[in-house]
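Here's a structure for you.
Every protein chain of the complex appears in place save one, which is left out.
All chains are identified by letter, namely A, B, C, D and E, in their written order; residue positions are counted from 1 within each chain.
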Amino acid sequence: MDLKIILDNILSPPILFFFLGAFSVAVKSNLEIPHALAQFFTLYLLMDIGFKGGHELSTSQLTPTILSTLGACMIMACLVPIYAYFTLRTKFSVENSAAIAATYGSVSAVTFVSAVSFLTTIKQPFGGHMVAAMALMESPAIIIGVIIYQFFSAKELQKIKVDEAELALSGGKMEHNHTAINWNHLLSDAFFNGSVLLLLGSLIIGYVTGKPGWKSFESFDALFKGILAFYLLDNGIIAARQIRSLQGNVIFLLCFGTLMPLFNAIVGILICKYILGTSIGDALLFTILCASASYIAVPAAMRLAIPKANPALTVPVALGITFPFNVIFGIPLYYFIITSLWK
Amino acid sequence: MDLKIILDNILSPPILFFFLGAFSVAVKSNLEIPHALAQFFTLYLLMDIGFKGGHELSTSQLTPTILSTLGACMIMACLVPIYAYFTLRTKFSVENSAAIAATYGSVSAVTFVSAVSFLTTIKQPFGGHMVAAMALMESPAIIIGVIIYQFFSAKELQKIKVDEAELALSGGKMEHNHTAINWNHLLSDAFFNGSVLLLLGSLIIGYVTGKPGWKSFESFDALFKGILAFYLLDNGIIAARQIRSLQGNVIFLLCFGTLMPLFNAIVGILICKYILGTSIGDALLFTILCASASYIAVPAAMRLAIPKANPALTVPVALGITFPFNVIFGIPLYYFIITSLWK
Amino acid sequence: MDLKIILDNILSPPILFFFLGAFSVAVKSNLEIPHALAQFFTLYLLMDIGFKGGHELSTSQLTPTILSTLGACMIMACLVPIYAYFTLRTKFSVENSAAIAATYGSVSAVTFVSAVSFLTTIKQPFGGHMVAAMALMESPAIIIGVIIYQFFSAKELQKIKVDEAELALSGGKMEHNHTAINWNHLLSDAFFNGSVLLLLGSLIIGYVTGKPGWKSFESFDALFKGILAFYLLDNGIIAARQIRSLQGNVIFLLCFGTLMPLFNAIVGILICKYILGTSIGDALLFTILCASASYIAVPAAMRLAIPKANPALTVPVALGITFPFNVIFGIPLYYFIITSLWK
Amino acid sequence: MIKSKKVEIIVESVKVNKIVYQLEEIGVPGFTIVGNISGKGSTGVLDHARKAKVFEHTYLFIVCDEEHAQAIVEYMRGVLKYFSGSCFVSDVLLLRSEKA
Amino acid sequence: MIKSKKVEIIVESVKVNKIVYQLEEIGVPGFTIVGNISGKGSTGVLDHARKAKVFEHTYLFIVCDEEHAQAIVEYMRGVLKYFSGSCFVSDVLLLRSEKA
Partner (left out) sequence: MIKSKKVEIIVESVKVNKIVYQLEEIGVPGFTIVGNISGKGSTGVLDHARKAKVFEHTYLFIVCDEEHAQAIVEYMRGVLKYFSGSCFVSDVLLLRSEKA
């Protein structure tokens, strides 16, 4: 039965378009999605999922389970980077380990959206608060990643170099304190990041405008699957290019990029089952939040906060390995495990 | 009751997305709408509103009220810049006064579209000819602005400078006559402006293709509110940046940017009530045409025709003050006044 | 009755928007569709038509007629360039004749899509395999064009020059064999061309995902006519510019650009009637595939394969003359002939 | 290689058509236009208000001989008196290519 | 025409804000930013992963006097020690335009 779900997922249009994109890279086709469009699809998906979640929330009650789910999300966002860091540290430098670890603490919105699409297809309900949960999980990992980095690089006396990089950028003059990290900037960047803002904003707008708001949005929302397919076509192109540019310890990264999400997913499932007691739909979304890794916001934030980390290491793992793994196998697999456990 | 309507308007998704955009600027978020998309939204809204108006027209009859409404629009487009000019002249140079005045004689398509969205939400009908009225009002103010400028700058003997600017651009050789303004170019730019053309073209296409045409367009039109929300998100970002770059006599501009549309609206309402005798829906649209100010087409035309006018003065008032004022407070307020009077 | 169909076609929104675009160029309007959008419309139309065709195919049976239709498409794709070449050779050089001839052997996706839109409007059914037929016809003409060119340029001893161009590009070092054409590259470019890939990929995805896939796509597909209208607006702008840049023997090109598609259409109609025995809908689509000329993929491929051919000659004929001729007059005219014959 | 001048111009987008027209009058052999720029100069930051076309600038450059460069500079001297922008000139060696 | 320097900088897009801020601190008279570039340098091809913002680069140039150019170069020397990019300087003649 497991296989059947996975196959059904693979044979859904968005996933097939993902493969089409990857195939086009393999055969060196000139298929190309203009950058402005890819940005539009991202904005649309965030806006739509936020609005939908807000509308959903406006029709439901704030239960203790919801609150504890949100809390559990925050905890996972802080916990994952820590154990990911120690795993990575066996092969990589402090900087790279901290940067990669941070991406796994955060989430990938499109992986989440794919899971929502999966649930919608099989008509499994889920709560609007899970969208809020996603928004909550976007940023804490950035902070944790930086803290990990500061803590361990101080230990290893490499901190000085970082200071120098930051010092160079600010033209030699360092602001009051002497730490390299400008926490002010980092925090505001993390929490007022464009996608977090749009997601939370749409959530609130969907919540506030309730049913009449939703009605005016419905035919916009109807494009959801089509645009997701388009987006995954583009992501297939990008992910295939990323996987080709994998460097360093490729085998280790391949294992890490698939086993880490799997492990995080299992932790997530166990939390849902034995601590939170969520519904099946919410459990899948919680799991996918734990399992997914950020390949846009966190690497960009890390580039600013930990300049010595090599983004050519971070992005290929998160986008080239973990993203396809989750979207193709992860979602149906986690769902299979959940339905087995919940019975 | 007034307050209730205003609140309802503020709590509609498009307006809330406008606030979200403005908020993102306030917190220095990196939220950004690609330029190509903003252009797409504009094109879509013009096409859709034009087509819808044309379809509407094809189902109705040409009444004397319609004709007199169109005439009244033209008259207002010529009248507004004149009294706006004299108000502005108390604080600004001839050039700047003429340029700002012209923007108030013209219209803002998105303000109009927002009013249409408002009417649609409260199910208040309106005539398709109002779209034609908007198209008619786009350009005359440009001509009037230039005439005002020529008339008063001649008086003040500053005309020479303008000639020089135009002369410089054309490499020293001036075409036959010695006025700085190339009326030929100006008129064709004004009347064959991209947005006027698309609006009128879509209106005619909607009219000609009638019901079958509309049917094939309906699901495209269903995206209307979603795209308006997206567009206002972008406009919120832009307007907030504009308001920050207000310069010169800020308090005067703030007053002018809110009181001028209010005054124009009241004039518009009185004309509808006591001269034209329009329906409530048409009255609101006529009023919003009078009250709104152009922040794209007219400033660009003024840059060509009155180079000495400072666009960094014109755009912030029209886009940073008058646009939000109209869209947030103006529409429901004018509607309230109209329904009170029409009772 | 002929006239009535043509008139109905001209008065459909997409065609009227095409005229609006052309008109905007005539009056020198600044109406402009951002490039990224035009690309989006192309991608959307290919994806949608492919998906629709695949879905259609999944509900039908593979009949001998279908197979022979696909075969006939391939044959026409090879035949058309040959007789087009000899016609053109009376006025143009070997290079230019081969390049123009190749465009007529291939197809224009938007012309095909317009014919689909025409059939949908008049509720005439057609088979999903015609989309596969279009995909099959995109590339062979490129190969044929190059073969023609090689064959006749060898004869005329001009081949050396081509070698030199290719040699120059590759920095003097020529790969093993001494022919100028890199067949490997050419074939993979032709068959893994972005639009062929997206079309075939969507076709397969539509076929594989069948009815549930289609259901999730339906509301995306509903935008079809609106986006086609938008696309033709843009094409009207581009085609009008192209027609203005026609050079060389303009009268000959005008005749060729209208009579060649007409002739190809008649050949196509006769094949459908007397050899294939297709339905009316399939006959129109087969005919339009024969009649249309590629103005994007083939000219770009020719630029690489036959550098001495002048693209400023190829594109204006295909895009400025044949495209509007087919879309405005051709489709209803061919349809009229077909219905007359099929009676 | 021919000793040539590269004249670089940044100017308000709304004026570009006129300037290009004038460049052709002057008889330059060619020019290249790079769109989509932002920047800052004496009139302030320019990408503030991309929706307002008036603030857009365009970057173009012309490679030509000394005399043409002189003519462009003289022309731009007049233009920049009234309009926002910048213009500067440098030496380049142009590859003389004869078509085969 | 004033003898000036044109300083051209290619640098990671995520760092551009800080660099622009520093340019203003240095007091340059203006700068122009050209977005949407791709390229290749010591750290490899750059348009591989446009979706991943970290790989984006930006191209900007500044026309200024010798001293400012010196200051920018000194600054960029530090920056390029740690970040990907390139910086080079050439001579230009700047058109001195007085506003009318």
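Heads up, the rule we're going with is that a contact is a pair of C-beta atoms (placed from the backbone, for glycine too) under 8 Å apart; a residue touches a chain by one contact, two chains touch by 3 or more.
Source: prediction; values computed, not measured.
From the options C:59, C:245 or C:340, the residue with contact to the unseen chain in the full assembly is C:245. In the full complex, the hidden chain is touched by subunit C at residues 35, 38, 164-165, 167-172, 234-235, 238, 241-242, 245, 295-296, 299-300, 302-304, 307-308, 311-312, 314-315, 319. Listed for subunit E, the residues touching the missing chain in the whole complex are 8, 10, 34, 36-42, 47, 57, 59, 73, 76-77, 80-82, 86-91. Residue positions on subunit D in contact with the hidden chain: 1, 4, 6, 20, 24, 29-36, 60, 63, 90-95, 97-100, in rising order.
The working rule: only the chains that are shown with their structure count from here on.
Under the contact definition, subunit C and subunit D share the contacting chains B. Two copies of one sequence, subunit D and subunit E, touch each other mainly through non-matching residues, since under half of the numbers at the interface are common to both. With each centre defined as the average position of its C-alpha atoms, the distance from subunit D to subunit E rounds to 19 Å. Residue positions of subunit D touching 2 or more other chains, listed in rising order: 36, 81-82. The set of subunit B residues touching two or more other chains comprises 34-36, 164-165, 219, 222-223.
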